[in-house]
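Here the complex is missing one protein chain, while the rest keep their positions.
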Amino acid sequence: MDFELTKSQKQIQKAAKDFAKGEFDKETLLTLEKENCFPLSIWEKASDLGFVGIHFDDEFSGAGLGLFENVLLAEAFCAKDSSAGAALMLASHGSEMLLRFGSKALKETFLPRVAEGEMISSGALGEAGTGYGVATIATTALAQKDQWIINGEKAWVTNGGDAGFYLVLCVTDPDVAPEKAMGLFLVEKETPGITVTDSGRKLGCCMVKTATLTFDNVRVPLSNLVGKKGDGFAQVEGFLNEQRIVTAGIALGTAQGALERAVAYVREREQFGRKIARFEALRHKIATMAIQVDLARLATYRAASNFDRGKISQAETHMALEAAAAAAEAVADAAIQLHGGAGYITETGVEHFYRDAKFIGIHDSNQGLRLGSIANHVIGKLKG
Amino acid sequence: MDFELTKSQKQIQKAAKDFAKGEFDKETLLTLEKENCFPLSIWEKASDLGFVGIHFDDEFSGAGLGLFENVLLAEAFCAKDSSAGAALMLASHGSEMLLRFGSKALKETFLPRVAEGEMISSGALGEAGTGYGVATIATTALAQKDQWIINGEKAWVTNGGDAGFYLVLCVTDPDVAPEKAMGLFLVEKETPGITVTDSGRKLGCCMVKTATLTFDNVRVPLSNLVGKKGDGFAQVEGFLNEQRIVTAGIALGTAQGALERAVAYVREREQFGRKIARFEALRHKIATMAIQVDLARLATYRAASNFDRGKISQAETHMALEAAAAAAEAVADAAIQLHGGAGYITETGVEHFYRDAKFIGIHDSNQGLRLGSIANHVIGKLKG
Amino acid sequence: MEILKFTEKHTAFRERLRLFLEKEVVPLIPQCEKEHITPKSMWKKMGQNGFLCPTVPGEYGGPGLDFLYSVIVNEEMARISFTGLAAGLHSDIVVPYISAYGNERQKKYYLPECVSGDIIAAVAMTEPDAGSDVAAMVTTAVEEGDEIVINGSKTFISNGLNCDIVILAAKDPAIENKHQAVSLYIVEAGTPGFTKGAPFEKMGWNSQDTTELFFSDCRIPKGNRLGKAGDGFLMLMGKLQQERLVCSLGALFAAENMFNYTKDMCRNTLVDGRALSRSQAVQFALAEMATEIRIVKTFMETLVIDHMDCKQIISETSMAKYWTTDMVNRIGSRCMDLEGSAGSLETSPLVRQFRDNRVTSIFAGTNEIMKGIIAKMMQL
Partner (left out) sequence: MEILKFTEKHTAFRERLRLFLEKEVVPLIPQCEKEHITPKSMWKKMGQNGFLCPTVPGEYGGPGLDFLYSVIVNEEMARISFTGLAAGLHSDIVVPYISAYGNERQKKYYLPECVSGDIIAAVAMTEPDAGSDVAAMVTTAVEEGDEIVINGSKTFISNGLNCDIVILAAKDPAIENKHQAVSLYIVEAGTPGFTKGAPFEKMGWNSQDTTELFFSDCRIPKGNRLGKAGDGFLMLMGKLQQERLVCSLGALFAAENMFNYTKDMCRNTLVDGRALSRSQAVQFALAEMATEIRIVKTFMETLVIDHMDCKQIISETSMAKYWTTDMVNRIGSRCMDLEGSAGSLETSPLVRQFRDNRVTSIFAGTNEIMKGIIAKMMQL
């Protein structure tokens, strides 16, 4: 075993930290967060520096690196600012489905635009009433001559309204079992028949839009099918696994950032004639926070590292996400408490770490789903 | 990063598991546990197979391997039986101080006896009223001609009464600061002037003895000083760091074993017409336990791995021990609960995992000490 | 706010009991713990001194006191952490089956000796495959003329070896509906075909003679049926409120006792010359535990009042059972943390009390069963 980053990983990490330090202007970000706006210019700069699509192949303007490096970016960005970091990392949401399963033509057309900061992407997968799953979706895509005609409604669409294209999961064969019934379609933003309804202000991650999308006889060319008909469900399952490791990275960075702010504050703040970092109960609280962050980091790095080695495990992914989401929530909560009244004030820049953490922990999966998945793995199949 | 064991580590792990499976007879161990007896014959077999002192150099009958491999043994043994595993791992207690700092002559004389299952060793370090620390000890060793004369009382002596020799921390220079005032002395069991008072039945780890030792004008040759006069405190600090990583391994194995028993039980036990493994709330409990074990494993492996690379960190050690001790306690507690009434019955073989876990978590250090150490690292030095 | 109104008589009773326990009982605990049984003579002394079955009415040989006396006995027993003399089990859980469901003959026959300590009572519900799922029991009771023939076995029976009578749940194999098949019977020790196993080795309750009971063509008179045939489940359910209340009170008192010991220990233990209680982290831990205990104690006191007012508080006692028994484990664990090394030896009173109380989240319905009841009462 080896718990060290490689030299090049350390360089990437440092570059990401430097970028965040240089470009994440506090006042600007507080305003963007308040106004629910995507940090467009920062994202464009990030793509100029090659941070966007770092895991895309070179030919698609990527750096040909792995999920691990993408997770390092998530951690570094979110540690500096959880809201902006999450927005940058989620800007290419869903594009991994294109990367892994799309035709060369589709990839050549769209992936570089994502990586070059021209286009935000989005996976439009779940629907109202399906919880976090996609087993019972109702949106259909029916082939008619040279087109697919899509009808239905997608809920909780990340970047809905901001994205240049959507990867839309549709039932193509209503008569077969859900696992074989679906296909994934690339739908461009301007395609007639799409209506976007923004979901409004959120608990956290407010620089990322969430929307409901309705598709009313939306027509896309046959070639916009991503991968094979019938593979949609499996593709999405695979994507969600990858995405959740990135989300674990976002949560990890959020936890780390909250810890850093808390440590900095207790080292400076004086009450009762001494630095509050000298109070034993507060020291123990900081230690508890540090343990949570550290364990979350180990679990997240392991999931990412093994993913890149082709050792893909739902259980490891969900352990990483559960550990990181729990750490982010607990550490951000403790950071607010350690700041006292100042922690509650937006300007201090701590409270949004909590809101972002909680959002991350419940928006795309919740504890119930994560524990259920881990239990499946640990308990195994049962007879009788 | 790499989260895989090497091939030879996997072999060691498998050998340890096989050994435990073959030699840990349940009834025998329940009796030994009840009667507070060291598992002597199992230990002798373990040493025949090279498991004892696996981290000693070849020339001292060791296998020349690292702390990491020693931790793998702790995990494998304790997963099968936490009481027996702890006893096997603690049988060489303190001998690392000899290994790291002893003269060639002392090492040649004593280490092979430990590795070959002839002699149990013991560190006699703390005293009543010093908590877990050794900064204010009162036992003295005064040089007189060709001898050291030791007087004082040592508390919480692991293997006290069972050990063939003790490494005794003594003040040699009462007038200098504690960090420079101490020396470490090898004292053989039969040396006149030693009185052993057994501490009686313990909460857990009952196959290991704990005793109070009094030294009344105990005379040892000058050559029994381990390392240099004045270095004792630092040597013990270094040893405690190494020992606590082994203890983390013991806790980790305890947690793992409790989890395995719980999973096996819920897969078999039926209530209300179905396997209780089908009840969602119990499944989530199992998942939570699995996460705790897994995170503890990552932290423990990291501490051990980095120790072997010379990257020694008190904070990593204490994170590992805190994570593993907390996991062991929580998982063993949950395992009892999942077993219902049967969990409370000794014969079932689950309840002693809890007692061992709690013992491990408080006997040589407690949460307060661990969090304090981590806080020192995370918060750093303060001005004012 | 004073919720439980203890009179001077209550207080005198408590002091008399406390003195009795200190003098007559405490010195014998180590021996009982070692032997996994408590001598019957101790039960008799308890009875002779008026400390058993306080609520049994005078006409059946009891003192006819209120339930607060039971609360006092449970609290004082928790203070000495002695499970061998399971007075609460005998007086407040088992004997009430006879008081409430027995006919006049049964009450006149058994209750006076239950009060005097000449009879030690046990209740037998659980079977190896029927733990939480009581309805899965397989022990049968078949009517044959004037007799009932019992076959089967019961497990985890407290007072099992000492018991002179056992309230046994068994089902009529002829009745299909599981819940209507069960009746309760009084079975006397010594009845042919009724044998007892050896005491279990357990995590705690080591002075308790918890054991298995075996019934092999064991014949008892028909007149030993308690209540109506087929009412077994209803009767069991009917007594659960008091059982769970008593169990919760025991857990609360044990938690209080461990906390008080720990608070004093932290004040008196010097590490490098400084009292443990001067540490802020220790102070916070003690403050947190004090708060937990204080809050639920108030709740428990109101439940005692409600219970004495004969209110149905099924959801509330389930909450109390789950919360207090989880709490006592949590508190015990934290107290041992604070005591440190010394808390890892059996010489610390924390250790036995912790070990003893670990079972409380399991017996009288596991806390998982409690949560299910609470959920059901919320119509989820």
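A, B and C label the chains in the order they appear, each numbered from 1.
Heads up, the rule we're going with is that contacts are C-beta pairs under 8 Å (C-beta built on N, C-alpha and C of every residue); 3 or more make two chains touch, one makes a residue touch a chain.
Since we're looking at a predicted model, the values are computed, not measured.
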Among the displayed chains, the hidden one touches A, B, C
With the missing chain put back, one of C:39, C:197 or C:372 would touch it. Which one? C:372
Cross-chain touch to the chain not pictured, restricted to A:64, A:221 or A:340, is A:340
For chain B, which residues touch the unseen chain? 279-281, 283-284
Considering the whole complex, not just the chains shown, which residues of chain C touch the missing one? 1, 3, 263, 266-267, 277-278, 280, 282-284, 286-288, 290-292, 294-296, 298-299, 302-303, 305-306, 309, 316, 319-320, 322-323, 368, 370-372, 374-375, 378-380
Using the document's contact rule, name the residues of chain A that touch the chain not shown here. 30, 34, 126, 129-133, 135-136, 155-156, 199-204, 210, 270-273, 281-282, 329, 333, 336-337, 340-341, 343-347, 351, 354-355, 358-359, 361-364, 366-368, 371
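Just so we're on the same page, only the chains that are shown with their structure count from here on.
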Find me the chain with the mean Cα position closest to the mean of all the protein Cα atoms on display. B
Would you mind checking which chain's C-alpha centre is most distant from the centre of chain A? C
Take the average of all CA coordinates in chain A, do the same for chain B, and state the distance between these two points in whole angstrom. 42
Centre to centre, by mean C-alpha position, how many angstrom separate chain A and chain C? 52
Multi-chain contacts in chain A: which residues touch at least two other chains? 280, 283-284
Set of chain C residues in contact with two or more other chains: 279, 281
